[in-house]
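The structure under discussion appears below in the form of structure tokens.
Omission of a single protein chain aside, the complex is shown with its protein chains in their original locations.
Letters A, B and C mark the chains in the order given here, with residues in each chain numbered from 1 onward.
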Amino acid sequence: MNTFGTLFRLTSFGESHGPGIGGVVDGMPAGIEIDEDLLRHEMERRRPGQSALTTSRREADQVELLSGIFEGRTTGCPIGFFVHNSNQHSNDYDNLRRIFRPSHADFTYQQKYGLRDHRGGGRSSARETITRCVGGALAKMALRPLGITVSAYTSQVGPISLDADYRKYDLSLIESNSVRCPDPDKAREMEALIRQVKLDGDTIGGVITGVISGCPVGLGEPVFGRLQASLAAAMMSINAVKGFEYGQGFAGAAQRGSEQNDAFIPAPDGTIATLTNRSGGIQGGISNGQDIYFRVAFKPVATLLREQTTVDLDGHPATFTAHGRHDPCVLPRAVPVVEAMAAITLLDHYLMARAAQPWPPQKS
Amino acid sequence: MNTFGTLFRLTSFGESHGPGIGGVVDGMPAGIEIDEDLLRHEMERRRPGQSALTTSRREADQVELLSGIFEGRTTGCPIGFFVHNSNQHSNDYDNLRRIFRPSHADFTYQQKYGLRDHRGGGRSSARETITRCVGGALAKMALRPLGITVSAYTSQVGPISLDADYRKYDLSLIESNSVRCPDPDKAREMEALIRQVKLDGDTIGGVITGVISGCPVGLGEPVFGRLQASLAAAMMSINAVKGFEYGQGFAGAAQRGSEQNDAFIPAPDGTIATLTNRSGGIQGGISNGQDIYFRVAFKPVATLLREQTTVDLDGHPATFTAHGRHDPCVLPRAVPVVEAMAAITLLDHYLMARAAQPWPPQKS
Amino acid sequence: MNTFGTLFRLTSFGESHGPGIGGVVDGMPAGIEIDEDLLRHEMERRRPGQSALTTSRREADQVELLSGIFEGRTTGCPIGFFVHNSNQHSNDYDNLRRIFRPSHADFTYQQKYGLRDHRGGGRSSARETITRCVGGALAKMALRPLGITVSAYTSQVGPISLDADYRKYDLSLIESNSVRCPDPDKAREMEALIRQVKLDGDTIGGVITGVISGCPVGLGEPVFGRLQASLAAAMMSINAVKGFEYGQGFAGAAQRGSEQNDAFIPAPDGTIATLTNRSGGIQGGISNGQDIYFRVAFKPVATLLREQTTVDLDGHPATFTAHGRHDPCVLPRAVPVVEAMAAITLLDHYLMARAAQPWPPQKS
Partner (left out) sequence: MNTFGTLFRLTSFGESHGPGIGGVVDGMPAGIEIDEDLLRHEMERRRPGQSALTTSRREADQVELLSGIFEGRTTGCPIGFFVHNSNQHSNDYDNLRRIFRPSHADFTYQQKYGLRDHRGGGRSSARETITRCVGGALAKMALRPLGITVSAYTSQVGPISLDADYRKYDLSLIESNSVRCPDPDKAREMEALIRQVKLDGDTIGGVITGVISGCPVGLGEPVFGRLQASLAAAMMSINAVKGFEYGQGFAGAAQRGSEQNDAFIPAPDGTIATLTNRSGGIQGGISNGQDIYFRVAFKPVATLLREQTTVDLDGHPATFTAHGRHDPCVLPRAVPVVEAMAAITLLDHYLMARAAQPWPPQKS
């Protein structure tokens, strides 16, 4: 199941050490101007080697858009795309052929499929997230004229964490540092921790917060197509993600209803708003017009530059020490991936809500 | 989108104050003996009025199975089912017609669809979870001969919480108390808290922990059909759920890789196991044969027996005080719903994994 | 796979001799007035016993709408429905338990599922088409305010056939006779033939022609969601259907391009039309605004009131003679089923086309 979405659909293919990574975006509305700069920007934010905090692999990650565009605009036809793999050090992975790396997908792929491409994690490599960033960039181009914006930032690295309330931060500062954290002081602490972890041959987990603004009322298809269910599936499909919450989330489980309910109020513009937004912008599975905010937990990268015990293909005890170039902390590079999956989900739901408007349709 | 699943599919319909709640289970394998007792048991665990802690509404919730069964066994054809609504106090809801209850779905349904059934929440009522329990009971009948078991329990009510490690508890005690908590002491504390909250006209949130044992290696369809993505979508589609995590979850975001990785070891039976199970039974989106465990956060019920400020249909300020019979805490009755959605998800993935076995197929 | 459609979805369940036949319509737009008379009319046209030409079984086929409707209007929530089986002569079918009726589904169901409900064909009974007529009636209620009409008529019974050009007939005469044929003379011939076939203990096949008028330009989702592909799948899913063609169909395979092309012309109302309509209203998989017309071939009913040779459950030679009440010709009662499936397909595509309109969306 390498396709995500119902009306706006991303199909993904590719392995880390094959010819490249690619995909197809189907359901992109017609008439949207392609913003090559935006696409390049998103790829740049995701690519390895962008700072001292990430893997030193350098990948150009140039996206070829292969169809669905005519004279700079989308045609409504599917958009195929491809990113060549380059700068591969396949030899770095020769020792993986017969070993199951701890907490990696080697064992489960081998068992499920009977064989696997062991080079660099093959299909289970995080390099696959390239396709999400391409799909997300296209989705953002469609969401922009609707006034819907999607932002994400690193809100926790190891024990260093920001306040849960995103409104305390100036989101324009996110890109001002290499961890993509809007609190410059915390960012420096996080950077120092990541550097230390790297020196230790270890890795570290964290949390990314996402914020969607400008979302109209009415997105979400109860009961199983609740907007939060789609967002959760989108985020939980990203490598290394272990948890998702929105609104007050797990913290709200400790609260009383009187502490968590949001009172409705008349908004200055004649619409209806809520006084507080503990609900996180979704009620009954449908967006209510307030900001949608959520948090995504990432486990520490499983590849350690130190010896670990494991077993080989035959089930015999073995040891494994990773070499090569790896991220000590995936969070900075995962920020654009979280944004991308949120944008894809939003656009898909926007199209579904468009189809589901009350009857009879207005002439347009 | 009132259908969940790919090969094992639950379609749901019904409102709280219409004729009843029903659905269709499609993709149920043929030849499975219908266990009426199991079905009744699951309905009994979900129904209101089962203890002093839950709403005093009493609903018999008798399930009629309408098709797909012949001489006590499933035929492979879709199983339609229906549960009549009864004991309705529609008058309790007359005051809801023109009011938007805070943190309920009244406002978003009205805006999305242009009209709504206001009686008892209509489609957004938690009474809809009946269909999940029916689907889950059928899924459990299919999972049982495979040795796959699904358990859930209340692990937190308000500030009272259990240790995150489910192995510290005797899961056979879950049903021994009315909050469905395997720690009898904590259960008593939780009961006392819920009683107090009820007296206050307030409500309280909590967390449910789920445990899946006996799951074979190989369930999950990367990259977007990761098992955890499906489980998350399943859980986040339940009313009042605000968060999902599996394995170490959010707590693991604070850890280092060396603290979270699971070493592979040869198992006594010749298979491959892991020394620890911080991964939560899933690696690379595919089950690895270890227990799958996860936690689901529920917000406090939005219906308070005290006055709240809100607006009416015209957007004018109003106040609202709920009457009638409501749960002060949804957790005890949500335990079977969490189990049901987990069972449905597992069976769906089992069928997909069955189709995806390596080639050529074995003769059978 | 008992669900049809993408955004407007019909899920079906039920067997001919179980409690009843039912289903769920999901994706019905909100705000549509329920026309009970239309629903009753469609059920009446499909039901057995309506004339001397059809089976003498009398089934009331009263539809209970169980959800998704509030104060006479659709709410956008799924519409569950159920029709109780009655007037069952299960004893008529006792001899079927261990026999495979020729050209029926007994053998294939038994082999696929390992067991089957043998009574009256069980799930494979044409009684299942009730669900299609309910779904079709709802779809027609949505199509009506759009000015889209769907008609079908019997255009062939055995060797007696009408001219392929539907424009030669007055479609208002369709319901004026019991075969549902708009040519009264041919209708009488067909009636006589069906009566003779019945006397012979035999059955007879035929063709139904469908005509969709008022369809706007733009329905159809290339390349695999071509409108004709969806219509074909809809029709070929009906019991006893063996062929589908639209426009010139198979006859056009003998033609030259210069005989079949449709010249575009300016229409009086300022739009663009075609001088001829050999294309059948669809070009490149997308409706072009002209009438969509198609033909559906039905094989003769497999149940004969005469002895046939076959085998039993163990594969031993056996003979079989049907008793009970059966249709000698399914065409008259299949007309509303063809209309229903066309209406369902059209509405589904209308909703998809609505979602796929060029960007940016108009404010509404």
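As a convention for this text, a contact is a pair of C-beta atoms (placed from the backbone, for glycine too) under 8 Å apart; a residue touches a chain by one contact, two chains touch by 3 or more.
As the structure is a prediction and not an experimental result, all values here were calculated from the model.
Of the candidate positions C:Gln111, C:Ser176 or C:Thr321, contact with the hidden chain is made by C:Gln111.
Among the residues C:Thr54, C:Thr75, C:Thr149 or C:Asn288, only C:Asn288 touches the chain that is left out of the figure.
Even with one chain removed from view, chain A keeps its contact list with that chain: residues 1-3, 9, 11-15, 18-24, 26, 30-31, 64, 66-71, 73, 75-80, 82, 112-117, 122-123.
Interface residues of chain C facing the missing partner chain: 1-4, 6, 12, 100, 102-109, 111-115, 123-124, 128, 156, 158-159, 197, 200, 202-207, 217-218, 220-226, 228-237, 241-250, 252-266, 270-272, 274-275, 278-280, 283-288, 295, 297-304, 306, 308-311, 315-317, 352-353, 356, 358.
For chain B, the list of residues touching the undisplayed chain reads 7, 27, 29-32, 74, 76-77, 142, 145-146, 222, 351-352, 354-362, 364.
Going forward, only the chains that are shown with their structure count from here on.
One simple way to say how far apart two chains are is to compare their mean CA positions; for chain A and chain C this gives 45 Å. Spacing of chain B relative to chain C, judged by their CA centroids, is 38 angstrom.
Shown for chain C are the residues in touch with two or more other chains, namely 30-31, 76-77.
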